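I'd like to ask some things about the structure below.
Yeah, one chain of the complex is gone here, protein chain that is, but the others are all in their spots.
We call the chains A, B and C, going by the order they appear; numbering starts again at 1 in every chain.
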Amino acid sequence: MRVCVVLTARASYARGQTVLTALQADAGVDLQVVLAGPALLERYGDLRPVLAAEGIPVTAEVPLTLDGDSRHAMAAGTGLGVVALAQTFQALRPDTVVTIADRYETLATATAASYLGIRLVHLQGGEQTGSIDDKVRNAVTALADVHCVATAKAGERVRAMGARDVHVTGCPSIDLCRNLPPVPRDLPGTGAHVDPRQPFILVVLHPVVGEDDTAPGAVWEAVLGAGLPVLWFWPNVDPGSQGIAKALRTRRSARVRFVKNLPPRQFLALLQAAECLVGNSSVGIREASSLGTLALNLGTRQQGRQRGRNAVDVTMEDLTREMADWESIAPQRDAIYGDGHAGPRIAAIAAGRPVLAEVHG
Amino acid sequence: MRVCVVLTARASYARGQTVLTALQADAGVDLQVVLAGPALLERYGDLRPVLAAEGIPVTAEVPLTLDGDSRHAMAAGTGLGVVALAQTFQALRPDTVVTIADRYETLATATAASYLGIRLVHLQGGEQTGSIDDKVRNAVTALADVHCVATAKAGERVRAMGARDVHVTGCPSIDLCRNLPPVPRDLPGTGAHVDPRQPFILVVLHPVVGEDDTAPGAVWEAVLGAGLPVLWFWPNVDPGSQGIAKALRTRRSARVRFVKNLPPRQFLALLQAAECLVGNSSVGIREASSLGTLALNLGTRQQGRQRGRNAVDVTMEDLTREMADWESIAPQRDAIYGDGHAGPRIAAIAAGRPVLAEVHG
Amino acid sequence: MRVCVVLTARASYARGQTVLTALQADAGVDLQVVLAGPALLERYGDLRPVLAAEGIPVTAEVPLTLDGDSRHAMAAGTGLGVVALAQTFQALRPDTVVTIADRYETLATATAASYLGIRLVHLQGGEQTGSIDDKVRNAVTALADVHCVATAKAGERVRAMGARDVHVTGCPSIDLCRNLPPVPRDLPGTGAHVDPRQPFILVVLHPVVGEDDTAPGAVWEAVLGAGLPVLWFWPNVDPGSQGIAKALRTRRSARVRFVKNLPPRQFLALLQAAECLVGNSSVGIREASSLGTLALNLGTRQQGRQRGRNAVDVTMEDLTREMADWESIAPQRDAIYGDGHAGPRIAAIAAGRPVLAEVHG
Partner (left out) sequence: MRVCVVLTARASYARGQTVLTALQADAGVDLQVVLAGPALLERYGDLRPVLAAEGIPVTAEVPLTLDGDSRHAMAAGTGLGVVALAQTFQALRPDTVVTIADRYETLATATAASYLGIRLVHLQGGEQTGSIDDKVRNAVTALADVHCVATAKAGERVRAMGARDVHVTGCPSIDLCRNLPPVPRDLPGTGAHVDPRQPFILVVLHPVVGEDDTAPGAVWEAVLGAGLPVLWFWPNVDPGSQGIAKALRTRRSARVRFVKNLPPRQFLALLQAAECLVGNSSVGIREASSLGTLALNLGTRQQGRQRGRNAVDVTMEDLTREMADWESIAPQRDAIYGDGHAGPRIAAIAAGRPVLAEVHG
């Protein structure tokens, strides 16, 4: 059986890695990996060297990201992606296509696969985050045939939308939280030297179209108020990302290091080691929940997303105050997003094999 | 307020006509009409002369239908449509885009509008028909901001999918069933002369990808068995339509007339006058329900669609039998799809005005 | 060496067949065949069964023909084709792409290949025909790296445009004129039975955008005036073709048979057997020149194309007159388009091998 996994970004790889490994190990599966959009772009974390290091060959490359942070660019790139992905699927003739999460390009994958009549497996449907991602995620759910969701509540939502073939598998990103490597001594990137074996704050801040509450300058000021070293990760390629990059490029501090990308498990080791995570990334809700790391969540990007006891929603004012006194909060592990075995479970579903047990979180 | 209605086919016009009329009459609305795909093609019912006759100017034309009945063509045309419609919306800068029903091109409209951040009003979400149209319809629902649905049950389904701004307006096609004109003496088309003032059977048969139950040859044989004149309407431009066209082109009978297209209200007058409707068109479920015309429905195309007492699902065997004895069935009016005032109601919603009353069917 | 030949239509296959055969026989060549646009459409002569019969596998299919005879459809289909062909070439990684002649889709092939930096071989550059084909042909010449032209004069023109790697190979269509099979007794198609072993007239009439001189109705009247049986071939998929098809569909005569498509060498046997050819096809200028068949050429479509002694330009009035007295003209063989060995010559050039001799017509 030919199973084609389409990866569009750093994040979708983190959430697909254990699925890929399990599919590659399955003798009955002919694994095809298609990289599309930001997964091919150096400044957002080119996945090609990462996959090469893992021994996973890339079957096809589909550039579709338009330059320029406009909504028009996002729409045109998606249309282009439908054309190019349909051509690619027609050539590769997969039996099953796997798409992950809710980036705008995933709708191109879902449209091409479903219109071609190819069985479509969607990972991480049924969640809620409060931006256009909700629309995209639900549209992909509508087009998909099989749904591997992360939480029981997500499963309920997907079923309410009329889906029938729904599996609560947990999120594969949680699989990576087991047996993490030691924190690396030296980190790539630019700016100050930060030793992650000493206390530090981790920042992952993504742009949100039309939202001012997560202005990078204000976050910068608030985070430095804690007096700790800071590891700041570059944002992904959503509309607005160039604005964040520009704002950061003009700032320098002897306590801040900028990092563009790390292998997922190295990043998770950092997340586990961090005093707290600041920003609006889903890792605060998801992986940090499994690792027990405090996540101070800003703005609307994770709005509505189901969260565990480790995660606290804060305003910019809250953040400034919390930074001065974050030891007072004691977050706990609260692994609502899976038991760490999602990858093999999803791979079996994608390959059409029976699955023994599901998560009942 | 600029309201842009995108029409893609004969059917979407029938379901949009009273909305268009009401929007055109609204002094606060700058109406834009975009014709896309089959709405520009002569052999599927070019809407340009129809709109010209109604005095409704066309603002933009977007060709996107690929020749060839393949799924690949359908996917590529949709991608092309996203690009071209995004370019068009960017130029026209509508405040609201209105899209109708569930043809595959509607997903191009919905993707372009929602990605550009334009308020999207979807008509006829929440229904069920059992083919890829279900996926497309639900994906459009996921992308839309405002939902004008035809029945109370459809409204429940749309709300279950997470939609908030849902209005049970009824279907505008039912609006046209009021005060119908007399049946025309002479009909356009080719083949035998059929006088619709005498008893006749009406056939509207659309192709269904991968379905053999609605083979045009078998329907032809069954329908001729009734011994009545037959008015046979050409199918729309779904994948498979060229197959139907080809099958019909080789057949001739002294009792069958082929008609390509009629103005909606003339068609409805015929539907009202017909002894019965045979095929798999939604007009059997929808308009015929309001008119009280018996509809013998074949295959899966209307599967799951909520139906009134006028509609009967039949197999090909059933059809052959019913044709010999169709007088025995006494269908009734059962107007579950609206009260005939959907158009003005939807126009008000699209224009952002308060709506006084909704249908509670 | 991977050599990728892109075929877009019946005509380009006729002009590529001996090239394909020679490439397939070359052990050093990995032949890739891409079918694009009308080559995939049944009503314009689907090439898939033809290639299957020849034992030539199809490597990829690229639908790109938009339905509707508009210039806008032609432009949009070409843009779509650039996207899909670039994706295809990226997947197939050919060392050389071969494109043939001057249909509008060839510019998509040439743009995709040249922008990707793939060596592009163009067949039949440097000719002149007097419509938009001239622009397309010259634009493809500008983008190509290697030029295999049919006549010495065409070679001069291509060199004047700045091209360096120019080979006067002759036209591969002429290769097929050698050792033709006997005329078939029965022909496919519709309409009257015509026995091609008796005298008959052959009509091949293509639409010309904006030209009324080749109105199919008038040609029909003129040709019937000769009193001979007529074999009328359906036009290809240029803008306007649906107009011709429509005009023909309403006409019937006991002496006219309509044929959609024939294998090239069967067609050539008919061309050789015909009393004369009427219309505006290039076969009148090209293959008929080698076969010595009289060609009565209408309108501007072949304007400026270099012609031999077999071809006569006629107005509609001339045609009517000539039809009554066509025995008076005695055309001769005048093989300015090649010596019948173009295919192997071009295959060697495409494969990067030395070529011993060129035509010096």
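Quick notes
The criterion applied here is as follows: a residue touches a chain if its C-beta (ideal position, glycine included) is under 8 Å from a C-beta of that chain, and two chains touch if they have at least 3 such contacts.
Remember, predicted model here, so these are calculated numbers, not experimental data.
Residue C:Leu80 is the one among C:Ile56, C:Leu80, C:Leu123 or C:Ala150 that touches the chain missing from this view. Contact with the undisplayed chain is limited, among C:Thr21, C:Thr141 or C:Gln242, to C:Thr141.
The chain omitted from view is touched by exactly one of A:Leu41, A:Ala160 or A:Val355, namely A:Leu41. Listed residues B:Gln24, B:Gln90 or B:Thr300: the one in touch with the omitted chain is B:Gln90.
Across A:Thr65, A:Thr151 or A:Gln266, the single residue that touches the chain missing here is A:Thr65. Summarising the interface, chain C meets the missing chain with residues 71-72, 74-76, 78-84, 86-87, 90, 104, 107-108, 110-112, 114-117, 132, 134-143, 157, 160-162, 209. Residue-level contact of chain A with the missing chain is found at 38, 40-42, 61, 63-68, 70, 72-73, 76-77, 79-80, 84, 237, 242.
With the whole complex as reference, residues 60-62, 80, 83-84, 87-88, 90-91 of chain B touch the missing chain.
We take it that only the chains that are shown with their structure count from here on.
Where chain A touches chain C, over half of the residue numbers in use are shared by the two copies, so each contributes mostly the same positions.
Computed from the mean C-alpha positions, the centre of chain B lies at a distance of 41 Å from the centre of chain C.
Residue positions of chain C touching 2 or more other chains, listed in rising order: 61, 80, 84.
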